[in-house]
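Here's the structure we're looking at; comments come further down.
Complex shown without one protein chain; remaining protein chains in place.
Letters A, B and C name the chains as they come in the text, with residue numbers starting at 1 for each one.
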Amino acid sequence: MSDRTTPRPAQDPGAPGADTGPGAAVTALPGTPPPVKARPGALRGAAAGPALRRLLPLAQVHSLGLLVVLVLLGVVGTTTSGNFLTGDNIVTILTGAAVIGVITVGQTFVIIGGGIDLSVGAIVAVASVWCTTVATQSHGLAGMLFTAVVVGAAVGLLNGLLIAYGRIVAFITTLAMMASARGVAERISDRQSQVVTVDSFNRIATDKFLGIPLLVYLMAAIVVLGWLLLNRTTFGRRTFAVGGNPEAARLAGIAVRRHTVLLYLLSGVCCGVAAVMLTARTTSGASNLGNLYELDSIAAVIIGGTLLAGGRGSLVGSILGVLVFTTITNIFVLNNLTTDIQEIAKGLIIIAAVLLQRFQGARSPA
Amino acid sequence: MSDRTTPRPAQDPGAPGADTGPGAAVTALPGTPPPVKARPGALRGAAAGPALRRLLPLAQVHSLGLLVVLVLLGVVGTTTSGNFLTGDNIVTILTGAAVIGVITVGQTFVIIGGGIDLSVGAIVAVASVWCTTVATQSHGLAGMLFTAVVVGAAVGLLNGLLIAYGRIVAFITTLAMMASARGVAERISDRQSQVVTVDSFNRIATDKFLGIPLLVYLMAAIVVLGWLLLNRTTFGRRTFAVGGNPEAARLAGIAVRRHTVLLYLLSGVCCGVAAVMLTARTTSGASNLGNLYELDSIAAVIIGGTLLAGGRGSLVGSILGVLVFTTITNIFVLNNLTTDIQEIAKGLIIIAAVLLQRFQGARSPA
Amino acid sequence: MRGITKVFPGARALDGVDLEVRAGEVHCLLGQNGAGKSTLIKVLAGAHQPDGGELVWDGEPVVLSGPTAAMRHGISTIYQELDLVDGLSVADNIFLGHERARFGLTRRGETAAAARGLLRSLGHPEIAPGTGVGSLSPAQQQIVSMARALSHDTRLMVMDEPSAVLTQDEVGNLFRVVRELTARGVAVLYISHRMAEIRAIGHRVTVLKDGRTVAAGLPASTPTAQLVALMTGREGVYDFPERPGAAGAGERAQVLRVERLRLPGSFEDVTFTVHAGEIVGLAGLVGSGRSEILHAVYGALRPASGTVTVDGKALPPGRVTAAVRAGVGLAPEERKSQALFLHDSVVRNVSVSSLSRFARFGWLDRGRERAAATARVTELDLRPADPYRAVRTLSGGNQQKAVLARWLLRGCRVLLLDEPTRGVDVGARAELYALVRALADSGVAVLFVSSEVPEVLGLADRALVLREGRVVHEADAASLKESDVLDLVMEGSRP
Partner (left out) sequence: TSNSTDDGADQAGVTADRPAAGSAGTPGKHVTIGFSAPAADHGWMAAITKNAKAQAGRYTDVSFQAAEGTNDVNAQISAVQTLIDRKVDVLVVLPFDGKALTSIGAQAMDADIPVVNLDRVFDNSLAYRTWIGGDNYGMGVNAGQYIVRTLKAKGVGKPVIAEIAGIDNLDLTKQRSQGFKDALAKAGFSVSIRQAAQFTADSGQQVMSNVLQARSKLDAVWNHDDDQGIGVEAAVKQAGRSEFFMVGGAGSKHAMQQIKADSGVLKATVVYPSSMSASAITLARLIGQGKGVGDLVEQEVPTSITLFSATVTKDNVDQYLPTSFT
């Protein structure tokens, strides 16, 4: 039950439970994509005990590695800047992560389900612009919320229908949608930022509860809901199945196409909610909002351990990924680094984070 | 999610001999199961008549569809603008396609080989900046060319090593490289445009032969070389194998990792060449060159019929994809459309092009 | 090979295996599913590095650092899992890794000619070297795999269940090739779960059990019962279960009724019924349309015309979900691509079709799910009995059991089985037969496809014989003889 190529400290063969200490929680990444596909042996190093594997879903083991990365970043932040470990700063990081966090929840579902959504940023833009038109604002808070979410849902639905029933590759469909939706946003807004005049709407971003902005609670709520949906419902289970092997899912009686539509719809709704948050935060809607959010969210999902090919992944990982990126940015600002250094460092940190997760996974047997 | 819901076009059972031209050498006997099998939708779109499918490799049928799209675009261009069908304009389109075309050659190899390269734009930037530093320019034309290509190759090599031996997912590696390489470009250039003072270098973009700019010949040469490499050499065969079934490739004795490194190296070299072309075209090197070229090139590859998952694809398709995108832009400008309309239309045209290819594929039986 | 060990995370696949193969002999490797046969041959092929033991080749100890090293020594392998690249042509696949090329440029004419020659020598001139492998049937792909193995200059040919996807006449072809090889002094290591084949072609037999050699170099004439006992460690009779009296068939309710089902190019005018508690077998050649009929019944393929009724209600054509809801289940022929979520656990694979049963408003009761799935898995004696193991790491036979467990859990009215015993060992086979019988006895209508005629005749109550997409004969299985079926399948019209 273990890897003999590297002699491990002698183990009592009679005690398979030896692996199940708390330390073993970080063991092995059997679920990690063998990055070079050709190597089934690639994972030989990972020696998780079956007992352990039962306790922790594979994805969570991966997330633990990311948590270590986050802690390390925290250490770096604290040592380089006295301002890092203050309540205010933590709240700033979390608030900064809120919008992209919500988008990433949807993106995680889509990617686990075997797709990809390049249009998230554009959906945010069009939803934000639409909900801040003068006509919409005249309906007050409720009208604006409703519009943003419905617009997001509608664009997501359209994505889903084109992909599932039009049978156009997700990459192309959402790429096209990325262009078109942003074009629509520009058209509606005439390329001007539209200021929000409904005060209760802006309060979404300014109101706090126990010193923490509503936005953070909102993100937390959506992450928790997303986690439950992914891990505790039939919908989530089917998402894994559809992404892992669509043909097998179909033959197992899952309505693959309908499910695919729902996944993009879900992503669209998340973008609608994110648009509300972003619009409230910026107190205005604009067609250039959410630029490149697609890359940010996909990067967070992938670094969080979800397979780009679908079928395996973790929402917790994705959110940790978002937090890692937001924290990196925050540390940069605190340390007054210039943009070029920041970018170089960002690349290095991403690579280091991935390697660290691996390392963390490989050496941790109790 | 399968082609099975649409009944296959009826075949003429009475005329088996109809197939027996020279092309029929590749014909399967009646009773040979055509490919309904479980292929999860890979070729779903292409329901070409079996006879035709036998004559032409699938990729080529797909390219045919794209050619039709291109012709249709030409018709639209000609009817909406008198300036479209002039020699000068065709040359402008081709020249406009040259840079991204060369990048797409490398990207096609990488994607067929099962990877992805998000760093192409950044590689172009860093190669362009490096080859236009004062120190480099002092070595004249040869020094600049050499620098650009070597820088491109070096970054590509680094990508490949990290992916193949560091076993970091291609998406993450090249995303990190995208940030880092652009950071390096900014650092080197101090974010200033560096004007090229070597006149012979700029002549790469201005010199013409038979009225056609050198750039176009250069692209054509690279495309032809790329096509030969992909379709007529062991390297090309192995690229398909590595992307299509890495495990099978390994069992067949192919050095999968080394091959992967070579693919990214190749992409890096293409970016280096593209950097030369772009720098000569803009007569300057700058760290913001090649912005979003990764999306453009990937989109061209995918619309050209290459599977994002690897293993299947066509270089001709990719280049047609590039031409489609360049032609769309040209038509927009000729008709002086506003940006928002352009973006909306671009999305619609992409979708239409894909659907048209499908239609074209479906109705083309010999 | 001496004392070879191989350890996977969580599984000790090989635990000191000894094997000795002589030139010019056909050496058969026997063992239950998961005994370690495939792992052993992968070590031999250089695809896995052993964790212990030693390999002796021509009297010299060797280390095979990779597939290329093995090939250099003249070891070529046909793997159990089809190891072809879909995107490449037949010829390219055959010569992958040792392309006919000069300065890196492929010589396409020469490659095609050589490929054509190899395919012809295998009795399959109809496979064109230029076709994409992805468009071939599994059987044809198997031929291509064989051609690839033959394309090397071979001294030891390893064949991992080459006959699994072949029908009987093609197995004959395979044997001819094997005999030609041995006549040239090539050694053949042959793995199969079909005892008859081993008896027909093998010279000596080595039996593996739980990663250990339990008997080496037995003569091929060793009685089946003794071999099976060695493999399983148990004595017992392995045979088809008793058929209940044929009498009841008429009175029992019709469950599945297929009428004038037609899909041009695949099958024509197919009409039959299956009653509750009845097992109907479909016999036919590869490519005769059997899988397609099952798919059409299941709604995975939309037929051009015709109806499928279950319990008197017509199923909407081309809708799998409706069929599943009506109580139809399918265990498809290609487990890996069509049935399994390879990276998921056994539990998840088993429960995927019955999720709503354990859910309330979409909310999963995972405890119940786990208990129910585990119960089915235990019932089927799936090994290793770890419901959280990723299905990918199970042996072929156990993967098949996982698929069956899925439908067992769901509880079907109609069960469609496509080559259910492909790659399943003798012991497990008998268990599967008993299981299918038991299901039928509980009132399920079973329709199954098999390329092994004895299986059709032994397990089914009634058999349909298919040729080129048409039902050419229908009869009580008991009244048919193997040779009759073979004749029907080949020529069609003879009674």
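Here is the rule we use: a residue touches a chain if its C-beta (ideal position, glycine included) is under 8 Å from a C-beta of that chain, and two chains touch if they have at least 3 such contacts.
As the structure is a computational prediction, the values presented were derived from the model and not from experiment.
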Who touches the missing chain here, A:66, A:164, A:289 or A:350? A:289
Specify the residue from the set B:155, B:289 or B:302 that touches the hidden chain. B:289
Can you list, in ascending order, the chain A residues touching the missing chain? 83, 86, 88-89, 92-93, 95-96, 99-100, 182, 186, 190-195, 202, 205-206, 278, 281-284, 286-289, 291-293, 326, 329-330, 332-334, 336-339, 342
Name every residue on chain B in touch with the hidden partner chain. 81, 83, 86, 88-89, 92, 95-96, 99, 186, 190-193, 195, 202, 205-206, 213, 278, 281-284, 286-291, 329-330, 333-336, 338-340
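In this section, only the chains that are shown with their structure count from here on.
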Separation of chain A from chain C, taking each centre as the mean of its C-alpha atoms, in whole Å: 40
At least two other chains touched by the same residue of chain B: list those residues. 2, 38, 40, 247, 249-250
Among all residues of chain C, those touching at least two other chains are 300, 332, 337-338
Interface residues, chain C side, partner chain B - complex: 45, 47, 66-68, 71, 77, 79, 83-88, 92, 96-99, 101, 104-106, 108, 126-128, 130-132, 134-138, 140, 148, 263-266, 286-287, 292, 295, 300-302, 304, 318, 332, 334, 337-338, 468
Would you tell me which residues of chain B are touching chain C in their complex? 2, 4-8, 10-11, 25-29, 31-40, 42-43, 54, 57-58, 232-238, 240-241, 243-245, 247-254, 311-313
Which stretch or stretches of chain B touch chain A in the complex? 1-2, 38, 40-41, 44-45, 114, 162-164, 166-173, 175-184, 186-187, 191, 242, 246-247, 249-250, 256-257, 260, 295, 298-299, 302-303, 308-309, 339-348, 350-351, 354-355, 358
